[in-house]
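Only one protein chain is missing; all other protein chains are in place.
Coming up: chain A.
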């Protein structure tokens, strides 16, 4: 055979290979399967979510998303149905001094092996974890629970060691929570810390079908008796997704390609450029926001954390000066290409926060006065978001809303005006002097800053750090970006940083109570530099007024109308003190492929969280509709 002829035949043979995409999963109909981005499982055999054997990675293979259950869920996207009773029939009932919590359980819930779920499982969960330190929720149970009683199969009473109006949050899913253990399985398993729990008995609508021992995929199947679960009882129609594949799909570029090839329906954490390209080029892509910036905002708050235990960041005038040197428009364009949801308050502008805090506090923000030492200024600019919208309108045209209210929901409500003169006055008030274009500290040494960022793991925040470092440097404070990589968390927690782009505030999203982070801000938890600070309050902000606010919040009920007022008091104090400079919501770029499935949650229809690692994605999985135009295979 001549070479050209051989080459032609070889090429034709290769052309037949695109059928590969259609044979992506062996033995399962693609049009009954939802494929979600997971993470590689180093310990693929491990399905014990109550012990640390999965290294935390078990959280992103569908185990906690599709098989576990607990009392309550809060939809972080908000809405009137944000509170969801799951295994419980009603919200928690506390006694008057919050030392006792009673929970009423649903009847007719069954584990996937046919055993009925009862209050025995709950009592066993609490007692077993108290008896085995190191289990995932043993610590909060040990700290809080004096005893647990279950007078009947549908009632559990927790007797607490001390008053705690938020004890129910241990069993309330925002991302995850204390999952109930199957007593009948674990009591025969020996050491619960060494038990693989493979295959896991499911309490929710899906059960393990198969998994890859190399850790690249896990497949879950809809239970035949899915109605006998809390998710089944809440479903208005039978779930149409029969199989869920959690699969590791590599780097962000590979994820985009896999979705373009219809091998990944749900992906997460792409760069904005990838998202914009998808929305421009692909007809089968849906997103949280229909128009620009297409992103989904997480209820976390990327900020410039300032280490308040290190001078000169212990001086609020310095902290405010640094805030006023920032041109947030450049940060928004540099980090998110304009797709940032700005936050001037110390709570992310997501879920119910725009209604609970941002809208009601606009007047206060606009009238807020700052004493620079030379004069009083009103630093808040409610129009900055509109300015960013104007900047990106040239590229995105009609995608950019014009309605002011919609603009606020997309780009945020406003931020601080860049005011270098005011920053100068504040630094002078703090005893700083300028030599040429270099600020000198009161002791005469140059004021320089190491601005820590995590790096590639969160590229948008690394970019934000670079822009802010440039702006501070241009204004006389030489700033170096310090890429921390995998040491980021530990350096933040031991206080081995000066300033950092990260978040120390997360909220429930769908509920105004700020206890999710606020309780841990109390001064009783502040550690000296070098020691590990508990999660949150990485800036080690300490203030007696803050303690009073926290004490007040601890003493009122979760659903008290006073919760919002306490929250506003906190936000006002945080503005005055500026212990961290809130930047924006953590916008995530997470497109959905609609080739096989439709009715993904969106800003117009926020019925569920959609992040692959969020436990409440189960409400999305069971809410999806099969696309009637999907390829038949």
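Annotations for the structure displayed:
Criterion: contacts are C-beta pairs under 8 Å (C-beta built on N, C-alpha and C of every residue); 3 or more make two chains touch, one makes a residue touch a chain; residues count from 1.
To be clear about the criterion, contacts and distances are computed from a predicted model.
Matching "Acyl dehydratase", "NADH-quinone oxidoreductase subunit H", "Peptide/nickel transport system permease protein" or "4Fe-4S dicluster domain-containing protein" against the UniProt entry of the left-out chain gives the name "Peptide/nickel transport system permease protein".
Considering the full assembly, A:535 is the residue among A:91, A:163, A:199 or A:535 that touches the omitted chain.
When the full complex is taken into account, the listed residue touching the unshown chain is A:490, out of A:490, A:548 or A:605.
Note that of A:188, A:213, A:376 or A:632, the residue touching the chain absent from this view is A:213. Residues of chain A in contact with the chain left out of this view: 14, 17-18, 20-21, 23-28, 40, 42-46, 52-57, 59, 133-134, 136, 138-140, 142-143, 166, 169-170, 174-177, 193-194, 210, 212-217, 219, 245, 247-251, 253-254, 257-258, 260-261, 486-487, 489-491, 493, 506, 515-517, 519-520, 525, 532, 534-535.
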